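A protein chain is absent from this complex, but the other protein chains hold their places.
Chains: A, B and C, in written order; residue numbering restarts at 1 for each.
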Amino acid sequence: MLMQNIPWLVMMIVLPLVGAMFCFLFPQRVKLLGLITALVIVVSVTALASQVVEQGALRYAVGGWGAPLGINLYVDGLSLLMLLVTALVGLAISVYSIAYFNQEKSQHFWPLWMLLWTALNALFLSADLFNLYVTLELLGLSAVALVALAGGANALGAAMRYLFVSLLGSLFYLLALALLYHSFATVDIAILAQRIEATPAVWAAMALMTAGLLLKTALFPLHFWLPPAHANAPAPVSALLSALVVKASFYILLRLWLEVFPLPNAALVQFLGLLGSGAVLWGGVQALRQTRLKMLIAYSTVAQLGYLFIAFPLATSMAWKGALYLLISHALAKSSMFLAAGNLQLFGGHDRITHLDRVAQRLPLTLAAFALAGVSIMGLPPSGGFVGKWLLLDAALRTGQWWWAVILILGSLLAAAYIFKVIGHAFTQAEVPHEEGEVSRMMEWVAFVLALAAIVLGLIASWPLALMDIGTPFNSGVAQ
Amino acid sequence: MNWDAMLPLFILASSLVPGLIIFTLPEEAVRTRVTLNMTGALIKVALVGFVIWGVLNGHHYETRLPFLPGLDLVLRADALSILFITLSTVLWLVTTIYAIGYLENSPHRSRFFGFFSLCVTATIGVALAGNLITFVLFYELLTLAAYPLIVHRGTEESHRAGRTYLIYTITGGALLLVGTVWLYGLAGSLEFTHRGFISELVESHRSALIIIFTLLIAGLGVKAALVPFHGWLPQAMVAPAPVSALLHAVAVVKAGAFGIVRVVYDVYGIEFAAGLGVTLPLAILAAVTIIYGSLRALMQDDLKRRLAFSTVSQISYIILGVAIVGPMATIGGLVHLVHQGVMKITLFFCAGNLAETLGIHKISEMDGVGRRMPWTMAAFTIAAFGMIGAPPLAGFVSKWYLGLGALEAGQDWVIFVLIGSSLLNAAYFLPVLHSAWFKKPMGNWPAERSFGRMETALTLLVPPVITACLVLLLGLLASAPFSALQWAQFITTLEYAP
Amino acid sequence: MNIAFFYALTGIGLFTLGLYALIKHKHLLRKILAINVMGSGVLLVLVALAARTQNTPDPVPHAMVITGIVVAISATALALALMLRLCETSGRAELPDEPME
Partner (left out) sequence: MEALTLLSWGFDVTLGGTLMWLAWRTLASEDLFKGIVLFIAFGLLMALAWVRLDAPDIALAEAAIGAGLTGALLLAALAKLESGSKESQPLQESTITKAMVNKSDKQILFRLLLVILLSVFVAGLVYVVLSLPLQTIGLSETVAENLDASGVSNPVTAVLLNFRAYDTLLELAVLLLALLGIWSLRSPSERNESASGKVLDMLTRLLVPLLILVSGYLLWVGGHAPGGAFQAGSVLAAAGVLLLLTGWRPGVRFAGLALRFALVMGLAVFVIVAVVMVLLGGRLLEFPLSFAGNFILLIEAAATLSIGITLAALFFGTRPKPAQSSASREESGAQER
């Protein structure tokens, strides 16, 4: 019937692109156009999901030329989940942004946001290394432009630093791509996976590509650019950055390490795990020391990203699923947190944690959203974060590498410390403040629904985990 | 969709749904809030009654929700869980009445009753959990739901108490989680089965099982206020009286003790635990806590802090009963689980009444309070004598069985611990009673509020009287068919090999 | 060591030179110049190694490099506009000093 033979794969890329063009062409009705596009994309993602669940992983040759010459799109469980989470968070942020930006800023926000959504969808679907380079550039530049939208001196400084980091990462990626292409005459991931062998060029390419992508994913020593960028951007943009943009380069790294680089590299894998644990501890400690709420949440992102890299040394399929589950629930919880922080800042005029109590008591729904999202970040049941942490802990203990389990526990204790540092402020006897800015109920409900989704993710864990098995992305795993 | 599968879920929902609705209620909607609370409590009591009747004639109630591949969320009403849910449900009904009276026109009541219902839901979940992962899930939910109640007043002192509470319970929860995951890794399943499910693992993973046991007990010990982890309990007394009554005397603390009972009986199985040699150190730790708790209680002048330290020592009776390998000691431990709850809640109700009506917080201010508030002090006296272990009351029954169990297991040093602690109990309760009844009231009370002819508000007076009568009934009718003792004996027959 | 490898090595040289300048200089305009030089270096490596095929060179890297050049100018244009805007608001054409690590 009609639903099945439409290549929803293609629609996922064309729809946001067309949406972006319309938003650019008709600035007066940009909010309406943006919302329609967001809804249509969500519908097409669900259609794609039903298609993939039915027919398994799909490979689509763009232009009909096939792999070595043309570009292939590929969707399996891993990319489908990333698309679903992007659509869910994207829809929530679109609804939030309608109320957040004034007319003048909306004219700039929506086209950039739609192009960013195109970049995300194209990135999660692409199976071609050079195509991934172009999508990474599209993603990086749109993210930088969105950060700069906030306009202040530190927002522009953060955007500038983010731009240099993004360009540097892309250049490392491109140099590695050159080495890979000239060794095996192809840039298609599937063909590369068959032809790969341990030549010096491949080792160099692996090192360069990993370095470039780690820079873009802001893993611990290379995280310096993330907190200012995520904290000074407008609230919906920082939600986008923390939930989706940072995860895109992690997705590419995961895809590469699962399929293209499964060479015996125990040392390198342990090193990645070490960096991950450094991120978890350093991010947690720094988050605890922050006085501004959005900086605290940004450093929490640095910490949570560390968790994802702890799955590399574990390398069983359960560990990968745990990391992916953590990634998804972090996307939902963190975007809800940033939107809640946006509400608090909009209402109270500031986001200093110490003076948060007067504001928090006037926005109970926003604080409830922050608390629920905090539960998922801490990894306490019944949340998605707990399921992810459980799977990682299980993998760590089964493979006998108990030290990663210790890091996971320390990380969640640190997370509990800085989350409760903020929540504690809801229960003080603060007197009623004067009215700063009003926050529309819709914005509070969006933050609450996202946080609720992160909690519900903890209860219906079997469905997403089954979805992850389509196309068995994790079975190849990193050879021990 | 058979009803037997859904019943445990309904029991949970009967306090969860009203709680969530109450969250959305504005402050002024007092009537709706009271009706919601009361209907929720009454429905839950009815459902639990139905479950008891059902289990007695062979129904099997179990809800199984898919959670992780190979792991389900299981809510099962077996004999042990029924003991705990009856206790929690009855006491929740009584405490709701008390809380409504206690919090008359104070701020943030919707928030209070919302989290109050969440706490009870978590406690029922802990009781009904059919495997260790469901237990951990509700155990952590209890930690989260109790925090807002502790910091409810918003004073700097309550924040300090909240912070200590969090540090202890979140770390405990983390230890419990690691132990559970490790056990799942070794055993492959976490279902609670009578006489434990790790029998075939004992030889191959001996040392791992001992470490896991210590992790689990440490995690649960935080809530069960075992000695090194009890620090948060006395500080948490800064919370309003209903919170300290239900949560810190019944729900939260009992969840820890109940967890230890589950771990020793339904995870390890008493014989294997003894075989691993972990029960003796647990018994010693419990004994140390009993003595230490009583000694610290002796030195407290603040009434609620004395009661808190008395809770610390009383809970360890249960753990002592569990740790002594023998059916009689198990009966003593299990029955004390119920008796201690009823007695302690009466004491906290009375302490709340004194604070609310006369503004008395210190024991030194309690001279001659018996004349001013005879009913409250009568209930306080019954409960105090019960705690000491005076014969016709509930406390005596459990101490009696504990003593028998100790003799049967040949651990006669436990007898001295029991006698010593009873003496200490007397040492810190009798002076309170003496000064309340036999001394003349000195001058006027710190902050007296008059309630016309009654000594205090009806909703504040009735609950302690009811629970005091319960203490009496549980003591006198111990051998009656439906008493807690009979139920404890029924559970013990399941746990020990025929 | 035919022509392809020689230009590839020049490309690597340019890349490293650009990287050194990017890290060393604080002025934003110099950093943008450095990024451009690095970009040219990488593209040179990509095309130089394509000249190893016998008669006609491999066209695929050529197409990639054209895309690379257009992406480079887009990034440079955005970087310059951002630099000017930053210079207006903060009065200094340098990155605000590193916030605590």
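Some notes on this structure:
Assume a contact is a pair of C-beta atoms (placed from the backbone, for glycine too) under 8 Å apart; a residue touches a chain by one contact, two chains touch by 3 or more.
These numbers come from a predicted model, not from an experiment.
Remark: the absent chain touches shown chains A, C in the intact complex. Across A:51, A:183 or A:286, the single residue that touches the chain missing here is A:183. Although one chain is not displayed, chain C still touches it through residues 1-10, 12-21, 23-27, 29-30, 32-34, 36-37, 40, 43-45, 47-54, 56-67, 69-78, 80-85, 87-88, 91-94. Within the complete assembly, residues 7, 10, 14, 17-18, 20-21, 24-28, 60-65, 68-71, 100-105, 107-109, 111-112, 115, 118-119, 122, 130-131, 134-135, 137-138, 141-142, 144-145, 148-149, 151, 175, 179, 182-183, 185-186, 199-201, 203-204 of chain A touch the chain that is not shown.
The rule we apply is simple: only the chains that are shown with their structure count from here on.
Separation between the centroids of chain A and chain B, computed from CA atoms only, is 43 Å. Taking each chain's centre as the mean of its C-alpha atoms, chain A lies 27 Å from chain C.
Averaged Cα coordinates give chain B a centre that lies 68 Å from the centre of chain C.
Those residues of chain C that touch chain A in the complex are listed here as 15, 19, 22, 28, 31, 35, 38-39, 42, 45-46, 49-50, 52, 58, 60-61, 64, 67-68, 71, 74-75, 78-79, 82-83, 85-86, 89-90, 95-96, 98-99, 101. Chain contact summary for the complex, chain A toward chain B: residues 364, 368, 375, 378, 380-382, 386-387, 389-391, 393-394, 397-398, 405, 409, 412-413, 416, 420, 424, 427-429, 459, 461-462, 465. On chain B, the positions that touch chain A within their shared complex are 23, 65-69, 73, 111, 133, 136-137, 140-141, 143-144, 147-148, 151-152, 154-155, 158-159, 162-163, 166, 170-171, 173-174, 177-178, 181-182, 184-185.
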